[in-house]
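The block underneath contains the structure these notes are about, expressed in structure tokens.
Yeah, one chain of the complex is gone here, protein chain that is, but the others are all in their spots.
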Amino acid sequence: MERFITQDNLQRFAAGLAEKKNVLAPVASGGTTTFRRLRPGMQLDFSRMAVISPKDATFPRNETLLTVQHYPEESGKRMELQEHLPEGEMVVIGCRPCGTRGKLVFDPVYETQAIKDPYYIRRRDGATFITLACARPETTCFCHSVGSGPADEEGSDILLTAVEGGFVAKAVTEKGEQLLGDSLFEDAGAKAEEAAASNASARKLMGEAHDFSSAAEKLLKRFDDMDFWQTQSDKCISCGACTYMCPTCYCFNITDDEAGLVSRRLRTWDNCMSHTFTLEGSGHNPRSTKAHRLKNRMGHKFSYYPDLHGGQIACCGCGRCIKQCPAGVDIRQVVMAAQEYPDER
Amino acid sequence: MSAQDEQRELRIVGFLCNWCSYGGADTAGVARFIQPTDLRIIRVPCSGRIDPLFIVRALLNGADGVLVSGCHPRDCHYAEGNFYARRRLEMLKRFLPITGIDERRFEYTWVSASEGQRWQHVVTEFTRRIHELGPAPFFNPVSEEEWAKLALDGAARGASCACHG
Partner (left out) sequence: MSGEVSQLEELKAAIRGQLDSLDCVIGWEQGYDPLHATPLFIRSEADLERLTISPLAVHNPATYTTGFKGKKIGLVVRGCHSRSVIELLNEKLIERDEVVLFGLCCDGVVSQRKIRAALPADPGFVEAVELGKDELHITVAGEQATLKLQEVLADKCLHCAYPDPLVADVLIGEKHAPRQAASPACQDAFEALGNEEKLAFWQDTMSRCIRCYACRNVCPMCVCQDHCIATSRDHLWMSQENTPVENFMFQMIHVSHLTGRCTECGECERACPVDIPLMLLRRYMNKQVREVFGHQAGIALDKTPPLLTFQVEEARIKERDW
């Protein structure tokens, strides 16, 4: 099903949803555009790709898993434990196909036969993704090289395509179809063709895709070659911008915060580029340098993860890590350098 | 004191050097000088032990005021500790205005172990000042209304914030 909505009406539609549900949308604020909870009076900003990915919707940067209330001894009670499972629905509007697809990398890890992460699963199932197709690739975009494209519908409930005067909205799932029943949506008519043409042109603008299929094997071949990784990580400053911007990075850390008789167990995004990520209790650190850490980040996304999960690359090609890296480390270049490394005899 | 009695106590954190001001507070107590009771004293071995971040952390965590008191310059038990402290504390005091935290919520001074009366004066005056300022605002927005207001004000600054480049 395809419908049309004007730009103003999309804003109205989003504001209407925000009255009933938690809506996460790109909002310009303080010189940048990030996903923020849409509140009355806020305008959607579709003028640029939000700098932080919509990952917060399904995997928030920080959440309280449980709270423990301790009691003084004389009360006779010892402690009470309260779990904080996420409730309610969330709608993400204006994410791009790459950001939306990020959660597909989470699924094989957080929902397996043996392990089910109730926090993640509840959030994912309660989330609706109204994705905006990209009309033009940025210099950092490479979604087409990791099995996707600028109008990829996978993971979305609705795909919006910008056309003259507004957007064509295509329902991808039943959830999406229901939303398109809203009276703000009109008959798409000939706009549907305009959208299809725009999507085709966007794909064409991306040019030829790079073939990452040999990356898994080639990265493993470089596993013990620390000289290679030293050179590749020369300019890396070992901060966490890349991992925190990444729609597919799913590592977390758990810590306890205690204050008086209440303690909270927090889950926070973790960052494999940080020294403490692998720091062991003994003080030993198997990944003691940024070269070790960069090797892991690249290897995980393009080799170890695909090996475990049917060849799927744990990267959605959004390019945020390249664009936001303070030193301009380019993930494509690093993986290609491993791919192009001459084979030893 | 009578006016203060009617107000609820505020949270004032005092970092006191073991060798002087902590003794000074003791002297004031032994002499039964009347003092306000809002101050929670943390005893430290020297004002030079006080990382200015102790003070920042206290203020950000909700302290309504922080008072540091050490030995008079030239009187440090460790010869030089308070000379370093003076520089650090002065810089912190001067820095607070840019953060939006009222710099009057933090003060540092020197009180020796024999100056019970002076201690009484310092703690009374500082407590009076903090009561005049009232409870400190929370740094984290507390309610959804506060969050919404902040976010809206931020959004009003829009994409072209002029304050950096």
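For clarity, chains are labelled A and B in written order, and residue numbers in each chain start from 1.
Heads up, the rule we're going with is that a residue touches a chain if its C-beta (ideal position, glycine included) is under 8 Å from a C-beta of that chain, and two chains touch if they have at least 3 such contacts.
Quick caveat, the model's predicted, so the values are computed rather than measured.
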> Out of A:6, A:34 or A:312, which touches the unshown chain?
Replying inline: A:34
>> From the list A:20, A:84, A:116 or A:235, pick the residue that touches the absent chain.
In response: A:235
>> Residue by residue, what part of chain A touches the chain that was omitted?
In response: 29-32, 34, 36, 47-49, 51-52, 61-62, 136, 138-141, 231, 234-235, 237-241, 243-245, 253, 255, 257, 266, 268-269, 271, 274-276, 279, 322-324, 326-330, 333
> In the whole complex, what residues of chain B lie against the chain that is missing from view?
Replying inline: 52-53, 56-57, 60-61, 73-74, 80, 83-84, 86-88, 90-92, 94-95, 97-102, 107-110, 118, 121-122, 125, 137-141, 150-151, 153-154, 159-165
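By definition in this document, only the chains that are shown with their structure count from here on.
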>> So the centre of each chain is just the mean of its C-alpha atoms; given that, what is the distance between chain A and chain B in Å?
In response: 43
> So in the complex, which bits of chain A are touching chain B?
Replying inline: 27-33, 36-37, 39-43, 45, 47
> In the complex of these two chains, what residues of chain B are touching chain A?
Replying inline: 148, 151-152, 154-155, 157-161, 163-164
